[in-house]
Structure formats: structure tokens, C-alpha cells
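One protein chain is absent from this view; the other protein chains keep their places.
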Amino acid sequence: MLVLMCSNATEQDIERVANLLESKGFRPLVSHGEARTVVHAIGIVEIDQRDLELLPGVDEVVKLTTNYKLAARASQGVDTVIEVNGVKFGGKYTGLIAGPCTIESYDQVDKTAQELKDSNVKIIRGGAFKPRTSPYAFQGLGEEGLKIIRSVADNHGMAVASEIMEVSQLEMFEKYVDILQIGARNMQNFNLLREVGRAHKPVILKRGLSSTYEEWLMSAEYIMAGGNNQVILCERGIRTFEKFTRNTLDLTAIPVIKKLSHLPIIVDPSHATGLRDKVEPMSRAAVAAGCDGLIIEVHYDPDSAICDGAQSLYPLQYQELYKQIKQIAPIIGKEIL
Amino acid sequence: MLVLMCSNATEQDIERVANLLESKGFRPLVSHGEARTVVHAIGIVEIDQRDLELLPGVDEVVKLTTNYKLAARASQGVDTVIEVNGVKFGGKYTGLIAGPCTIESYDQVDKTAQELKDSNVKIIRGGAFKPRTSPYAFQGLGEEGLKIIRSVADNHGMAVASEIMEVSQLEMFEKYVDILQIGARNMQNFNLLREVGRAHKPVILKRGLSSTYEEWLMSAEYIMAGGNNQVILCERGIRTFEKFTRNTLDLTAIPVIKKLSHLPIIVDPSHATGLRDKVEPMSRAAVAAGCDGLIIEVHYDPDSAICDGAQSLYPLQYQELYKQIKQIAPIIGKEIL
Amino acid sequence: MLVLMCSNATEQDIERVANLLESKGFRPLVSHGEARTVVHAIGIVEIDQRDLELLPGVDEVVKLTTNYKLAARASQGVDTVIEVNGVKFGGKYTGLIAGPCTIESYDQVDKTAQELKDSNVKIIRGGAFKPRTSPYAFQGLGEEGLKIIRSVADNHGMAVASEIMEVSQLEMFEKYVDILQIGARNMQNFNLLREVGRAHKPVILKRGLSSTYEEWLMSAEYIMAGGNNQVILCERGIRTFEKFTRNTLDLTAIPVIKKLSHLPIIVDPSHATGLRDKVEPMSRAAVAAGCDGLIIEVHYDPDSAICDGAQSLYPLQYQELYKQIKQIAPIIGKEIL
Partner (left out) sequence: MLVLMCSNATEQDIERVANLLESKGFRPLVSHGEARTVVHAIGIVEIDQRDLELLPGVDEVVKLTTNYKLAARASQGVDTVIEVNGVKFGGKYTGLIAGPCTIESYDQVDKTAQELKDSNVKIIRGGAFKPRTSPYAFQGLGEEGLKIIRSVADNHGMAVASEIMEVSQLEMFEKYVDILQIGARNMQNFNLLREVGRAHKPVILKRGLSSTYEEWLMSAEYIMAGGNNQVILCERGIRTFEKFTRNTLDLTAIPVIKKLSHLPIIVDPSHATGLRDKVEPMSRAAVAAGCDGLIIEVHYDPDSAICDGAQSLYPLQYQELYKQIKQIAPIIGKEIL
């Protein structure tokens, strides 16, 4: 930790800081600059830096440690590559997940899977428990939905990704799904993070609507601290002043996260933009920026969808998009299987 | 619902909209303006408005119903007043809650309660389960903490407010606390909202870091839809581009919420600002803006606090602040008991 | 305009609205829905909608006219294509502009131009007047700088783009530059917009740090209202809560603007990200999303740059990037000359 003193701090002020640091177990190293004095607190001790900030003569405190360790790039030489049903996320691989927003019926999931198979999709997504802003809106088919998607996936040789919303659902999810998904609103549901940290399935961790990169990695750290290293980060748009699109998709997260962490990062253009005609350009952009995967909503007949049909692609659109990103990936040395 | 057509929409475009509306159960009423044509969809049917937005010739869709009904001002003639241990929130009353951030020990809570009693505090707050960004940080004393604060409160004739983090904790909380608190990160933990909706205790619902007024009221609606009408909204700062303060306290929420809803709204200046010397001016400002209560962190000895000591007031500061707000409240016709 | 009444509005309330509308020159058309009554104000009259919002029983007022007309997609069947020195922006063309942030010396500009020529750059950029946050920082070479870049460009057969900061500079700029650039901080400097609206040169209009799409198009409208239709919109990042990158590059602006307007939209990845290693992935992403051009900072020797060297590409990096985007553009039917 570094304590930056005010330019007009007195000797007494500096001593007070040094004393507090010593009392907490640090070794204080004072260095006098021309602009101001800096106290370098040598040692690794948990302390609330604001206690220092409130001392007279202190201008600012700078942390020297990041709070995430297991998720940090420094902890591991190579990129983490996560493989599910032959699809790889991370390193030189860009993996694809597609499927309907919500599981509505066997028929709906089956027809959608049929279409996706033609575009080489090997992991299907679909929600059985839906986080809805309104208590009066459709909340999903629940376990019945999970059974449906599992059965359809088995018939087509696919793996399943679905969103888990609560600690008590873990056992059920372990039975039916291959990839656990944590939604944006649950990114800091710490009990849930801890719980999936004990699971033996890959976890897609969506970025919270207003979460910083550091908070996002800290949430990944929660999962990893439990022993589960298979975390896939998923950028899905942040909340800004601009309301024309549902959220602002932050694609710069891709190169930033790749520098800070060894974990794969994928993009969900469907929820970020909320409208079908924005999904295609943003998917291509994500691949061109170097993302490790995409998770896209596709419905065999979006016009009849119960939920979020407007952001679901028609199967033909997905097919077209698939062709385009297959061409873009190799330009930057990535591969879409 | 209103469907605003583009200025160059064709007769066919308008017909297509009318047909879709009819097929969904609405009665479409077309009115041709000079600027453009508007289709008024008469009827109340659940529909995804983006399905209309994607039709050719459609510019924008405007909802005519709000999603919150029980929380809406229109649902009830008078302000909801919630009373706990003689303290009232809402209407002409401004209630006060104070106490340490975290329950550390019997001694700490007891000493703090002793000090607060002198300033007429009748509801004590204190966290037993702490949502921490880092998996490695102190997570609270758990049930042991709840026992401590209950026992101290009983000794001093106080009521208890504490944060609940998970559905499975409800039974435990019903035993020890008088006011359930939902933290900002859980404002859209819908399962938890539904669960406390079945409880028989008042609920403090903190605004999410990046939640709009409407989303906040929708979360209140979740609780009320379960049968629990005792919801106290709590503004605690939103996330903006400004990083100097921890969050940006949005005091305009007070007059806005009072117009939209009959529920009481209180303010938490401690978490919003994160620094003790900002807590006092913001508390006074909140009262002057007409808030229905304050929840403030006070510690008998902030310098020794395990957590958030930097934002906790010294007992003497609280006493001083109490005197000031007692004078401000009557200027706008409010009363602090 | 549409006036949405509250669900509990009285007949009197509705009459009051109708009367006010009539007194202002509208023809009010009342339609009673199940959810609430809507008053459609037929006619095009300038009015402050908040005057209606403040009437009792009024819930919300919805505008039916957009304020930009010339810039709107509806005003023109085809995309505007702007050509400068053989480089085209808009329609199926993706144009490129490159050069140093700041003009430092003849030698610096000349060496950079030499390098860029090898990558087929035909428009060079460079600032002579720099908007600097600090009054004590280097403010640019002024007219001397414009002379330098003009002379270098002439020697290499290039056109020049440079930022104009004030009304009084217009005459000078008309002498030396081919494309006038309006910086983000001046996006709502209305006097300046009006002035360049009278110029006969293309204008690059950067998006303000916290400007909505609508405000951006309104500023384009200012320029076009003066008679200058050659406006190139430039996305350069918006300000959000995330501080890791300088700004958050909003690439979804590309498909959105293309739907709202016929004007070309280009991207400035250098200022948006502020760091060289983010410029490449974001440039590729912008092209993949369908942008009509890029403006990129390149310096023959970034390590010696006076200003913003850290976000300038090395010539070799630019060359590499050029090769990549030349491959990406045709995948979506665009062409880089």
C-alpha cells in the first residue's frame, strides 16, 4: 500500500501515518519527493484503506495488491481452455452456444435444435428459471424445462447450458445441464458463487450491469476459490446513459480481460442489444476483437416466442452469421470448430 | 399501448400493425396525425413490444401501463406509514435507524447501543452476514451475530434491523430481527423478494447500484405481491462516472418516489458516500429534501471497527447531527420523534 | 404529440389538456383505452411538453416528431457517400484516415507520412490546435502546424484532416485543410457548428463524451441546416462507470446510426481506448460491425511523441492492421480502397 501525503503535510502527519501502519503490522518506508511525500507500507495485511485516508495530511491511498489471485493472468502461464462436448473456449478457440431464450415446450426446443444442428451447433442454451422484473410475468417451466432441454440435447448429441438462480437449485442443475450459467443480476450473489465453486461443471459468469472489470474478476475468484477453475466470463452489455439500445455492449472488455486474466471471455450480443438486427454486426465485431466464444439466441420461429423473440435470430440468419464469423476468426489466428 | 409509425409508413405497414394487434387480442384504433400515424392498441394484454418495433414502418412503441400496481401512488389515497418500536417512517414522520456496519462482539454492539440510547435511537442496525466483494474477506459472525444484536437490543428496549442474504436464512431472521433489510446487490434477487413477501416483518429495500426508479418499484411490487405491504425504500447511491465518492447519492429520488408511490423512502448516507465527513451534510440534505427516515452507521469507536469504520460516525457526531435534523424537519412539516 | 393521462384522470383533467392544446394550435383527438385515455395532438407546433406534464391528471407526454430532419434516414433514399482525394466514406465504402495526434515538426509529419504512404493512406490527420484539460500543457503549433501538414500532404499526394476549435479559425482552416474535424468537447458548441455549416468542406463530427444518438444527430442537423451536407459522424467512446479504459467504445452505434440516418459513421479507436494494444482489436471490430471508416493515430516513432504517443500505432502495426481489415471488409460486402 502507498500512502500519498498532501503537499503541505507536516512531519507530525507523516509520523502519525507511519505509526498507524506499524501498529497494523506493516513496515513503513518514507520517501520524500519534490511534489510530496509517499509512505510505502511494506507487508501484506488486510486493512481498510479509508482509515488512512481520514488521517490529517493524507491525500490518497493506493493499493498494491489485486484482490483476485487465481483469476489473474500472473497466476498461470497459459490461457485456460475449457472444452464441452468437443467445443473449446479460450486460447486459439472460439466456441459457439445457441438456442432459445426460454424453454417453452418439447416441440419448440426440438425444432430449434434441429435447425441449429445444420449450423454445427453442439451446445444448446435455454432458460428454465427466468429472472423477470415483474412478479406477474412468466417465470419459466422450472425443472420440467430442464428435463425437456436435456432430452432434446441427448437426441441430437448436444450439451446443455442453462441459468441457475439459487443455491437450492444446484443439485437439480447438476442432473440436467453441462454448463451452469450465472446471470448478470446474480454476479454478486456471493452465496451462489460459492456454491457453484463446489460444482464440477463449467460456469458461465455474466458481467453485472454496472460491474467493473475488477468486480467481475473478483466474482470469478469466488468460484475458483471453491475449487472450480472452469469459469467462462461473459460480456453482455453495461448500463450507460444511452437508452436507445437496451445496454451498451463493451467489446473493449475482450482485450482488457485477456490482459488481466487467463480465463476465456465470450460475448452475448442478444441480451446486450435486445434487437435481432443488432445481433449480427455485434457478433462479427466480437469475433474480430478476439473473443473466445459467443452465446446467441436463436428460435425456430421467433415470432411465436413467449419471451425475447425480438432478440432471437431466425435459423437462416444464424446460418449466415456462422458463415461470416468462420471467415473472420482465422484472420486473427482463431479457430471456430 | 401506442404504436408510432414512421412518417413514411405505407398503408400496408399500418394494416400489418393493426392485424398483429388484433391477433393478440387488442382493438386497434388508427389516428392519422400531420407528423405521423399512431395506432392506439385498446385492451390489456401481455405482449413483447419489440415484436411490433421490428415490423416495417414502425418507429417506436409506447407502453400505457406501468408494471407496478400495488406500489403505485394511484393504488392508495394516503401515504403508507410503517411503525416499528414507536418509530414511524412515512407521512409526516422521519424515522431514524443507527448502529455499526458489522456485528463484531457483544461488547462492541452493547457499547454502541449505550451511546445511541442517549441520542434517542430506538432501532439498532448491524450486519451478521456481509456481502463482501472478496472471498477472502471477513463474512460476518452469522447466526451468532444475530443473537448478540437481539440480546443487546432487548436490554436497551430497541428494535433490530439486519440484512438477509438468502432465502434459506428467512426462518432464522424471523427469530431475531424486527426489520429485514435487502441489500443493493440483492434488489433483483427475485426469489429472495418473493420469500420476504411472505414474511410478517417490515422490509427495507435498498436501491440497486444501477437500478432505475421503475425497477426499484417493481422489486417492491414483488414483495407486496406476496402479501407484505410493509416496504421501506432506501436510496443509497448509484454508480456513475464520478469515482471520487464511492457512489453518487441521488436525493432527487425522494420527491420523485413520493410522486410515484405511497411507500416511505429513507436514505443511507453512510454507504452512499463511504466517508464519515460526507455523512453529516448528506443526512441534513436528505431530511431537507423530505425523506421519511435515515439509516446511519455509528460505532462506539470507529477506529477499531473491523469493517467500514471510515464511514461510521463517532457517537458525538451522531448526537450533533441529531440536533441539526431535529431542527430541519419541522421547517418542512415533518417530525422526528 | 401524445398526452398520456393517468389511469385515474378525471373528465375535467382531459378537458383541460384538450383546451391547452387547442389554444396552442393543435387539434386534440381523445381516445379512451382500457388502461387509460390518450390525447393525440394533431398538428406541428413548437411547444414545451413539460407544460402539459405539469397539468393535473397527465402522466407522460410523447413526442411524435424527431428534431433532426435533414440528417434522418427518411429524408434521403440512399446512403450519403463522401469522397476526399479518392477515399470514400459511406455506402459500401470504408475509408481510412491516419496520422499523428499532434503536429510536432515538419520532420515528424514527413517521416510519418512516408511510412503511411506504404500502407496506401491518402488522408493524413494531425492536430495544430489541441484541446488540453490543463492550461499548462502544450496547446499545439497553431497555424504553423497547419502549414507543415499541408506542405507534407502536398508532397505525398495526400489530403489533410485537422481539428478546428473556434469560429474565428474557420478562414485559416479553409486555406490549409480538406476535412474539418469537430472534437467531442465541441459537439454542442452550436456557434461553431453553425459556422462550419457554411463551409464547403466535409466535416467529421465526433460524438460528445456523454451525448445520446439523438443529440449527435441534432448537432449534424445544425451543420446541414447551414447548407453543408458533407457530415461524417465519428464514434470515439463514451464516458461510463468503467475507468479501466479511457472511454467505452460504443460500436453498437454503427448499426443504430445506419438505421436512423443516411450519413456515414466512422470510428476513432485511438482516443476511445487510449492505449495502443487496444486499438487493433477495436479497429477490426469496428470494420466487422460495418463502419464506414476509421481514423487512427500513427506516429513514425511513438516513443518520442509529444502527446498521446501511448495510443499511437507503430507504422508496422498499422500495416499489419491494414492487411487484416482489408480481409474483413469484403466478408460483409464493404470495400477498403
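Just so it is clear, A, B and C label the chains in written order, and each chain counts residues from 1 on its own.
The working rule: a residue touches a chain if its C-beta (ideal position, glycine included) is under 8 Å from a C-beta of that chain, and two chains touch if they have at least 3 such contacts.
Here the structure is a predicted model, which means the values were calculated and not measured.
Peer 1: Looking at C:E53, C:E83 or C:E335, which residue reaches the missing chain?
Peer 2: Here the residue in touch with the unshown chain is C:E53.
Peer 1: Of the residues C:M218, C:V267, C:M282 or C:I296, which one touches the chain left out of the display?
Peer 2: C:M218
Peer 1: For the full complex, which residue in B:Q12, B:S105, B:N155 or B:T252 touches the chain that was left out?
Peer 2: B:T252
Peer 1: Against the chain that's been left off, what residues of chain A make contact? List them.
Peer 2: 2, 4, 6-8, 29, 31, 33-36, 38, 40-44, 62, 64-65, 74, 210, 239-241, 243
Peer 1: Residues of chain B in contact with the chain that isn't shown?
Peer 2: 210, 212-214, 238, 240-245, 248-252, 254-256, 259, 272-273, 277-278, 281-282, 284-290, 324, 327-328, 331-332
Peer 1: Could you pull out which residues of chain C are in touch with the chain that's been left out?
Peer 2: 46, 48, 50-51, 53-54, 67, 131-137, 165-168, 185-186, 188-191, 193-194, 209-210, 215, 218, 221-222, 225, 239, 274-277, 303, 305, 307-311
Criterion: only the chains that are shown with their structure count from here on.
Peer 1: Could you work out how far chain A has to rotate to sit on chain C, using CA atoms and steps of 5 degrees?
Peer 2: 180
Peer 1: Using the mean of all protein Cα atoms as the middle point, what chain has its own Cα mean nearest that point?
Peer 2: Of all chains shown, the one whose C-alpha centroid lies nearest the global centroid is A.
Peer 1: Greatest Cα-centroid separation from chain B: which chain?
Peer 2: Farthest from chain B by mean C-alpha position: C.
Peer 1: Call it same or different for chain B and chain C: same when shared residue numbers make up over half of all numbers used at their interface.
Peer 2: Counting shared over all numbers used gives more than one half: same.
Peer 1: Taking the mean of the CA coordinates per chain, how far is chain A from chain B in Å?
Peer 2: Here the centre of chain B sits 27 Å away from the centre of chain A.
Peer 1: Please work out the Cα centroid separation of chain A and chain C, and write it as a whole number of Å.
Peer 2: Measuring from centre to centre gives 31 Å for this pair.
Peer 1: What whole-Å value do you get for the distance between chain B and chain C if each is reduced to the mean of its CA atoms?
Peer 2: Spacing between the chain centres: roughly 38 Å.
Peer 1: What positions in chain A touch 2 or more of the other chains?
Peer 2: In chain A, residues 210, 277 touch at least two other chains, as defined above.
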